[in-house]
Structure formats: C-alpha cells, structure tokens
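Removed: one protein chain of the complex. Kept in place: all other protein chains.
Chain IDs A and B follow the sequence of writing; residue 1 opens each chain.
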Amino acid sequence: MEISIAQVAEILQGTVEGNGEAKVNRLEKIEEATEGSIAFLANPKYTNYIYDTQASGVIVSKEFTPEKEIKSTLIRVEDPYSSFAKLLEAYQQMTAIKKVGTEQPSFQSESATVGEEVYLGAFSYLGENVSIGDRTKIYPNAVIGDNVTIGNDTVIYPGVKIYANCKVGNNCVLHAGVVVGSDGFGFAPQEDGTYKTIPQTGNVIIEDHVDIGANTTIDCATMGSTIIRSGVKLDNLVQIAHNVEVGKNTVIASQAGLSGSAKIGENCQIGGQAGITGHLQMANKTIIGPQAGVPKTIKEEGKVWFGSPIQEHKEFLRTSIILRNLPQLMERVKQLEKKL
Amino acid sequence: MEISIAQVAEILQGTVEGNGEAKVNRLEKIEEATEGSIAFLANPKYTNYIYDTQASGVIVSKEFTPEKEIKSTLIRVEDPYSSFAKLLEAYQQMTAIKKVGTEQPSFQSESATVGEEVYLGAFSYLGENVSIGDRTKIYPNAVIGDNVTIGNDTVIYPGVKIYANCKVGNNCVLHAGVVVGSDGFGFAPQEDGTYKTIPQTGNVIIEDHVDIGANTTIDCATMGSTIIRSGVKLDNLVQIAHNVEVGKNTVIASQAGLSGSAKIGENCQIGGQAGITGHLQMANKTIIGPQAGVPKTIKEEGKVWFGSPIQEHKEFLRTSIILRNLPQLMERVKQLEKKL
Partner (left out) sequence: MEISIAQVAEILQGTVEGNGEAKVNRLEKIEEATEGSIAFLANPKYTNYIYDTQASGVIVSKEFTPEKEIKSTLIRVEDPYSSFAKLLEAYQQMTAIKKVGTEQPSFQSESATVGEEVYLGAFSYLGENVSIGDRTKIYPNAVIGDNVTIGNDTVIYPGVKIYANCKVGNNCVLHAGVVVGSDGFGFAPQEDGTYKTIPQTGNVIIEDHVDIGANTTIDCATMGSTIIRSGVKLDNLVQIAHNVEVGKNTVIASQAGLSGSAKIGENCQIGGQAGITGHLQMANKTIIGPQAGVPKTIKEEGKVWFGSPIQEHKEFLRTSIILRNLPQLMERVKQLEKKL
C-alpha cells in the first residue's frame, strides 16, 4: 500500500517542502532509511543524518533550519515525535493481522462461553467454565485453565498458560510463554530436613490495560489474590511471587523479581534485573535503578534509588565515585601513616 | 460447601469461644477477611487486626488474651499456624480439580505406556517409549520426548517440555513452561572466531518430591546426568546448567542461576537472583543471600554468605556499613591530610 508524501502531510496536518508526489510505503529510522520510506527527526543528536538519509520523506519540526542541502522531502509539523508515533499507529492498524474465528483442532469445554468476534487459534485450550470476552484473541497453543475469565479486546499470544480461577481484564496483552497462576513458592521445613508444600489456594487478578512480556511468570496467592492493577506494564522474564500487589501504571523492566507479599505503589518504575524483598511496601512514584536490591519498605514518594542494597541516587553516585577510587584512598592513608 | 465454625473447631481439636453456629466457606487473611471466612492469628505483629477483622472465625493460640472486644468467633488451638495450614490443605483437597482420563486430540506414540488413573490433557504429546506412572497428570500442550520416564503421582503442568531420555520421579510437580533436558551451553572456539557445538549427549534425572517453578530451565549433561535430588524445591525462572547436581532438600529461589558442573550440597538455601560459578562444590546447609555471587567452592557446612563476590554474613554487614559511609571516611582522611 503506497501513498504520496502529500497525503502523509495531510494526515499529520503538516506542510510539505519538496516533492509531495513521491510515493512511500513504510516507516524507517533516519539513520537506516531507504528510498520509499518516511523517517523523522526529533532528537537534535540525529540532525547530521538528515543530510545523507535515503528516506523519501522526513518529518521535522516547524522550527528546523537545515545547514546544508537535503535531498528528502520535508514534512513540517509541531511535534515530529508525536506525529511519527501517530503514523506508526496508523501503519500498525493497517498492517495488523485481523484474526477472527476458530481454527481447528482446538479444545473448548462445553461449559466455556465465548464472546463475539473472538479468535481461537489451533491447539488453544479452554477449560471448564472459562469465559472469554468480545474481540479477544487466543493464539495457538495457549492454555486457559478452568474457571478463568478474560475480558474484552485482550490478546493472549501463543503458548500462554493461565491456571484455574485466574482473572484477566479488558485490553490486556499477554505475550508468548507468559505463565499466570502457578503455585507460590511456599514450603514449610520439617524436622527431618524435608519440606512440606504449603497449599496455594488463591489466584491472580490482572486488571485492565496490562501488558505482560514474554515468559514472565506470576504466581497465585497462598490465599486471596496476587493483583496486577490497571495500566501496569511488565517486560519479559519478570518474576512476580505470591500475594504481590503491583499498583496502577507501574512499569517493571526485564528480569526484575518481586518476592512474596511485596506491595508496590502506583506509577513506580523498577529497573531491569532489580530484586525486591518480600513483605515490604514501596511508595508511589518510586524509581528503582537496574540491578538494584531493595531490602525494606520505602515510605517516601517519588524518590530515586540505586545499588544493592539501595541508596538514594545522589548518595549512590557519591559513594560510587569513591568506590572507583578506593586504591587512591588507600594510598593516601599509607602516606599519612608514613608521615606519622 | 459451608460448614459451621464448631465443625472447624472439631477438625482442629480446638475450643470455640463465641457463636459456633456461624457458617464459613473459605479461608482468608486476617487483614483482608470478609464475612463467611476463617482467618488465623499467629504472628503478634498482626494482633491489631483481630479487633476489626470481618472474618466470621479466627484461629488463635490458647494463650491469646484479647485487649478489646472481638466480634469474630474464636477457635483456640495449640499452634494456630499449623492448624491453619491443616485447614488450607483440607480445603485444597476438597476444591482440587480431579482430572483423570484422556482428552482428545492428544498424541500418544504406540510404544508409550501409561499407568492407571492418569490424566492426559488435549494437545499433550508422548513420544516413543515414554513411560508414565499411576495417577500422574500431564496437562494440555505438555511435550514428553522419546524414552522419557515419569513416575507416579507427578503433575506436569501445561506447556512443560521434557527432552528425550530424561527421567522424572514420583510426587514431583513441574510448573507451566518448565524445560528439562535442553542442550548444555558448550561450544569450542575455533581459529576463525566461530564456535563448534560440543554435543550434549547426557540427560537430566529428577528424583522424587521435587517441585520446579514456572519457566525454569534445566540443561542435560554433556555426558552422564544433570541431577536434581529428592526433595529439591526450585522457584520460577531458575537456570540449572549442564552436569549440575543439586543435593537433597535444597531450596533455590527465583531467577538464581547455577553454572555448569556445580555440585550443590544437601539442605542448602540459595537466594533469588544469586549466581553460582561452575565447577565448584557447595557444602551442606550453606545459605546464600539474594543477588549474591559465589565464585568458588564453599567447604564449611552451615555458613551464611552474602554479597557479590560473597563474604560471610557478619563480615558482609560490617563492610556494608562502612560502604554506606564512604563519603565520611573520605572526609576524615582529608581532615587528617590538612592537619599534617
């Protein structure tokens, strides 16, 4: 599907500078773009690329003043990044695969109920009393356990496994290999050195607009529910233990782990490979750096923490500098000792 | 299924204080409990909740002396935690889904043998010469490779993948997405900078009463076996490399990784996100903290280690305090230099 640069400019309410008749059919990065594509320039760091780019059209700010000749046609807009994101979205909607209907063979228990315009991929499995909302997509080889309810407009990618009794809301995306509702890690030590399994009788509740990355695991609660609130975004390979609660709009990067019964506030950001101890609270808008270790409750909102165990960011930076210069500090102590 | 609080007390051999006729049908936490539920009070930290809880019944110690009025009916027992665990277990057994039989379509090679009262979920796969014991459950979309043997009373959750020639014992639980027997990470560097694959011809042996968390991976041995001994408990997203041996009743928390040929003792505890170097031994009853890095053999039994690289726990704590105060130490050295 090709359109002219002039048509793109019309969609973005921008103005054309150069050949508006040139045809484009895809979006590319300015530094890698080839003929027939649209790129954008928002970050000044990338300005140099505009003089050499092969993109047929480049979206730029109204204020942009070139210092050399540019071969590409320019589309001038208020905010190049937003405009490009808008195009990206339009592009995705046009190229998205609109899966609807039931592929065979698939397994649907007699007691399962399925909404309208649903996609059920081949080898997908719906257990007893499962309820699937409208326009929801269940990709191939996904397994939906007994009594699970899934809302409207949710996408369950291939090979997702949801255990019995869990709930998934509307407009969620669960990427391939996600596991929801596996047993919490609870074992009572016995006198003979063995462990006895503590039954995990609860479930997982995932509210609306939650995205969950590939192969992430979320355990069910011992009793009650492990809860992922609305708007939460989890990256790949994240671990959420039993009885954790993740507050609204909190974002957790890849390979981070949350131990049992941790209560994370709203609008927090947790870095990749960070580890959160169990049974603690984290205040709203807390930011945790990558590879950090959080050993206890964080009460004050909106602070930034780094390191393992964590320190406030400024303190962490100060400590880090001295750490890197420890050999010099040692030397200075030696000098002092000599002088005395 | 509802029973009276008096009936619960009878099961626990406890005494009722208050209305024994009230009906209950579920277990909840004291701080979240609603009418119709049973909760318990074991940890003194939670004592305050008992005066406001909506639980119809609360299991408490014989010694517990309330300081205010309590609306809930009390069940007094010797050990509230054990009693509650007992109830939890009874509850789980009553509500557990008793899956038996073969769902269709599923794939069973002609040479596979299957015990009595087995569950084979839809889209499960049994390769050549597979042997499945009695009362074992193979959930949907699990793949059991050629020549694999699985014992009695074992649960293989959805989407588990077991490679050819591996062995799984009795009373094991493998959670969704677990991979057993993938190739060990062995590549021989060649002169031209490429790597040649070292064939991984061994298998994985999982003994009895082993629990394995969701999406955990266990590689096969180069030769011989990667061995997970009886009673081992692995959390989610744990990595076990080729030729590792994990000793009896050792517990490993989420996202920890064990490198090739590490030999872990019995009754060890390894914290979340800890990393264990290859080709080392770890003595029995060793405890490794979260995010720790273990670079070499630990010979002495029963020690506690933290940090990366690890230090003994006391030393680690001492070092940590100085670390957090490095800027002050630096300042003191500066003062000394001035004075001289």
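In this section, a residue touches a chain if its C-beta (ideal position, glycine included) is under 8 Å from a C-beta of that chain, and two chains touch if they have at least 3 such contacts.
Remember, predicted model here, so these are calculated numbers, not experimental data.
Considering the intact complex, the chain excluded from display touches A, B.
Remark: the omitted chain is touched by one listed residue; of A:145, A:213 or A:260 this is A:213. Only one residue in the set B:4, B:37, B:154 or B:239 touches the chain that does not appear here, and it is B:239. Contact with the chain that does not appear here is found for just one residue of B:22, B:90, B:287 or B:323, B:323.
Considering the full assembly, B:223 is the residue among B:3, B:97 or B:223 that touches the omitted chain. Although one chain is not drawn, its touching partners on chain A can still be listed: residues 27-29, 32, 85, 88-89, 91-92, 95, 97, 103, 105, 121-123, 139-141, 157-159, 173, 175-177, 209, 211, 213-215, 231, 233, 235-237, 248-249, 251, 253-255, 266-267, 272-273, 290-291, 320, 323-324, 326-327, 329-330, 333, 336-337, 340. Seen from chain B, the chain kept out of the figure touches residues 105, 107, 123, 125, 141, 143, 145-146, 159, 161, 163-164, 177, 179, 182-183, 185, 187-188, 193-195, 197-199, 201, 215, 217, 219, 222-224, 237, 239, 241, 255, 257, 259, 273, 275, 277, 291, 293, 308-309, 311, 315, 318-319, 322-323, 329, 332-333, 336, 339-340.
The rule we apply is simple: only the chains that are shown with their structure count from here on.
Measuring from the averaged C-alpha position of chain A to that of chain B gives a distance of 26 Å.
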